[in-house]
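Note that one protein chain of the assembly has been removed; the remaining protein chains are unaltered in position.
Up next, chain A:
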Amino acid sequence: MTALESTSPSLAATSPAFTFSASTFQKLHPTEFFRKFASQGVRPDGRLLNAFRPTTVHYGVITTANGSAMVRIGGTTVVCGVKAEVAEPKLHTPDHGYFVPNVDLSPICSGAFRPGPPSAQAQVVSESIDRVLKESKVLDLKDLCIEEGKAVWALWVDVVCVSYDGNIYDAALTAVMAALANVRIRKPTYDEGVVKVSGAEDMNDDNSFKLKLARTPLSATFALFDTSLTVLADPNDSEESICDGSISVTLDEHGQLCAVSKVGAGSSSQSLLKQCIDRTRERATELRAIMSQQQQ
């Protein structure tokens, strides 16, 4: 708040008739309010422009699911559950299982969302996660085959947002990857058209298996503020609402890129993108440390 207080006397001096408190100013002119902070290199919540919010990852939060995880990035909380179901394979891929990621942004997480069919934003996030997992071949779908042409595993990967405060893509992707790493499925037996999955005893390495993940893509999102394209790492809800564009970079653990997207705002130079990729490398390393710390 120090940045604003230092500027408010000059504001009062130029227009004494229109003085109001900082919170009123924020409501009336959110962009101008933010610009005053950004020009000083900080953000209203006290972070530096390239700082991410504190992040936590918890595994196995839903005991009835095959794998689950809860991820918090600042005020954004998402829970991801993976349920494995025996299903018939698709006709053109008889030996491939399949997974269906779905992101749910219900009114429970923010007043901005309406009940009913999934909003455009939820669909766009689901689609990006689906594309990252498929195009960078995270899972070998043949691992999910039980009996060719007869039965495969279908993984329902459901992400529910519990509290929405911006940057849903990073939170959702981290939750999906953590939940997939947490998955344990009972080994099935196939016998003359009947798939049997025992359910009584506790799961151990003999009667169940874990998913083999070829890589773990993790992402970092940056919002682009103003025509000057000031880069804001990990934007929260109020920052997202005043920014026109964003850059998302997704990296795997070997430093290979899995996805890069730049949407909205004006044209940005390639050096800006390079800068974002470099920052993502640092962030992904931090995030992987958080994830592996929790796993033990």
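Basically, a contact is a pair of C-beta atoms (placed from the backbone, for glycine too) under 8 Å apart; a residue touches a chain by one contact, two chains touch by 3 or more; residues count from 1.
Going forward, contacts and distances are computed from a predicted model.
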item	value
Hidden subunit of the complex - UniProt protein name among "dolichyl-diphosphooligosaccharide--protein glycotransferase", "OTU deubiquitinase with linear linkage specificity a", "Mini-chromosome maintenance complex-binding protein isoform X1" or "Exosome component 5"	"Exosome component 5"
Touch with the omitted chain, as defined above, among A:N50, A:Q123 or A:S238	A:Q123
Which residue of A:A112, A:V162, A:L257 or A:A289 touches the chain not shown here	A:L257
Residue, one of A:H29, A:K187 or A:K274, that touches the chain absent here	A:K274
Missing-partner contacts on chain A, residue numbers	120, 123-124, 126-128, 130-132, 135-137, 215, 244-245, 252, 256-271, 273-274, 277
